[in-house]
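With one protein chain removed, the remaining protein chains of the complex are shown where they sit.
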Amino acid sequence: MQEQMHKLLDEVLAGADEEEIISIKQLLNGVKRKQKHANESIIGGIFAMDKCSEDGNFTINIPITPVTHNSLNIVHGGVTATLVDTAMGTLANMMLPEGYGAVTTNLNVHYLAPGIGEELTASATVIHKGSKTMVVDGKVMDSKGKVVATSTGSFFIIKKY
Amino acid sequence: MQEQMHKLLDEVLAGADEEEIISIKQLLNGVKRKQKHANESIIGGIFAMDKCSEDGNFTINIPITPVTHNSLNIVHGGVTATLVDTAMGTLANMMLPEGYGAVTTNLNVHYLAPGIGEELTASATVIHKGSKTMVVDGKVMDSKGKVVATSTGSFFIIKKY
Amino acid sequence: MQEQMHKLLDEVLAGADEEEIISIKQLLNGVKRKQKHANESIIGGIFAMDKCSEDGNFTINIPITPVTHNSLNIVHGGVTATLVDTAMGTLANMMLPEGYGAVTTNLNVHYLAPGIGEELTASATVIHKGSKTMVVDGKVMDSKGKVVATSTGSFFIIKKY
Partner (left out) sequence: MQEQMHKLLDEVLAGADEEEIISIKQLLNGVKRKQKHANESIIGGIFAMDKCSEDGNFTINIPITPVTHNSLNIVHGGVTATLVDTAMGTLANMMLPEGYGAVTTNLNVHYLAPGIGEELTASATVIHKGSKTMVVDGKVMDSKGKVVATSTGSFFIIKKY
């Protein structure tokens, strides 16, 4: 298996331009991030999501790199959606007692400006916490503080088994 | 550089469980897919998006694997959003004449069932095509035909430079 | 009281242009509609909502009149939202057993064309029916069959007391 993987890596490196080399490195490091529990999923790892919770605010950062780009070299709308959904969902889960989880039932994203620059930061705020449902507000900003996207998420509260 | 990459691969493989090995393979193959123009972006490649356009219908498939999972081992809501946004956006762009592009201004996703099984298929249908804006409907189904998510996307039509 | 009301009517009629006279008539008839149980609320009555359920399809019609207009003399976006929310909500409630009700948790409306012509017709289709939540699709068309708005509604299923 090990040998087969190195052969695959060689094949990919052979045809790789600079952006692809950066991507390969970020992807491999992404799996490493999951192994080291810096992220809970491969998705979180490969986008290099850094979570930060201070002063009652909850944010997630990702660097803007070839991994996050669409074919026009701006951040893929799906990546922005993934980022803000993760920020809102993580915050929703943080609000719940042990044994309960929040699952997204609705995600609504308004894209306001292209995702460009060094990194994107998503922040989340709970705007409604009922016994069965939650509604969370999310905002994505670029490194200069410009709002790239605003979002709302609806969550359904479930009892985990 | 090559040597450094192989060293990184070895480090990641050293601590990898079965799911992570599957992921590493899919990620490296994802970059390869982009090199071979099977996908236009790293994102499209690592999720192994297969586009299919026949009989007036447009669909995109992705396999459900550890790469698409969240920490609960079901498809990450952000991946479903990325999939359906890509299906709707690609269709929107296909409807436009040379020199014009469609950018997502609003993405709304209702999550109806957990993404489980072998693969997810997103289909898209144009429901409004104006001179300045388009609205597209999207649906994501699992391998058994169960609807996992429904979505609408608003697009703004721009002139490319 | 009766006398006071006739005095109020006289005052309003004194300054009324043709559109306002049409409106007064529709508003008074709207209350009458509720009294005769043609509608269950004043809102339904004053917009003269006609519900129709045949061949598995559920629709609601309203005439386009000065009552439904905004200041630009096209149908007020809120009226279109009210119409499609009523169609989706009524259908959701029709799907439930005795003693249960569906309350809207999310309403998303895409406005595609101005509401003009003789009447608007909203139709609704259930796209997901779970034990706790429902998602319904709604569409609003003008008299010529042009789609004026598309919509999705999320509903939470509650036990009535």
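In this document, chain identifiers A, B and C correspond to the written order of the chains, with residue numbering beginning at 1 in each.
The rule is short, and it goes like this: a contact is a pair of C-beta atoms (placed from the backbone, for glycine too) under 8 Å apart; a residue touches a chain by one contact, two chains touch by 3 or more.
Bear in mind that the values here come from a model prediction, so they are computed numbers and not experimental data.
K.L.:
If the full complex is used, which shown chains touch the chain that is missing here?
P.N.:
A, B, C
K.L.:
Quick one: say which of C:59, C:104, C:125 or C:143 touches the chain that got left out.
P.N.:
From the options C:59, C:104, C:125 or C:143, the contact with the absent chain belongs to C:104.
K.L.:
State which residues belonging to chain B touch the missing partner chain.
P.N.:
So the residues of chain B touching the missing chain come out as 105-106, 108, 132-133, 154, 156.
K.L.:
Please output the residues of chain A touching the missing chain, sorted low to high.
P.N.:
Answer for chain A: residues 108, 110, 112-113, 127-128, 130, 135, 137, 147, 150, 152, 154 touch the chain left out.
K.L.:
Considering the entire assembly, which residues of chain C contact the chain that has been omitted?
P.N.:
Chain C touches the chain not shown through residues 1-2, 5-6, 8-13, 15-16, 20-21, 23-25, 27-32, 34-35, 40-43, 46, 66-72, 76-79, 81-83, 85-86, 89, 101, 103-111.
Keep in mind that, in the parts below, only the chains that are shown with their structure count from here on.
K.L.:
Give, as an integer number of Å, the spacing between the C-alpha centres of chain C and chain A.
P.N.:
Between these chains, centre-to-centre, one finds 40 Å.
K.L.:
Measuring from the mean C-alpha position of chain A to the mean C-alpha position of chain B, what distance in angstrom results?
P.N.:
Taking the mean C-alpha position of each chain, the two centres sit 15 Å apart.
K.L.:
Can you pull out the residues of chain C that are in contact with at least two other chains?
P.N.:
Answer for chain C, listing residues that touch two or more other chains: 108, 154.
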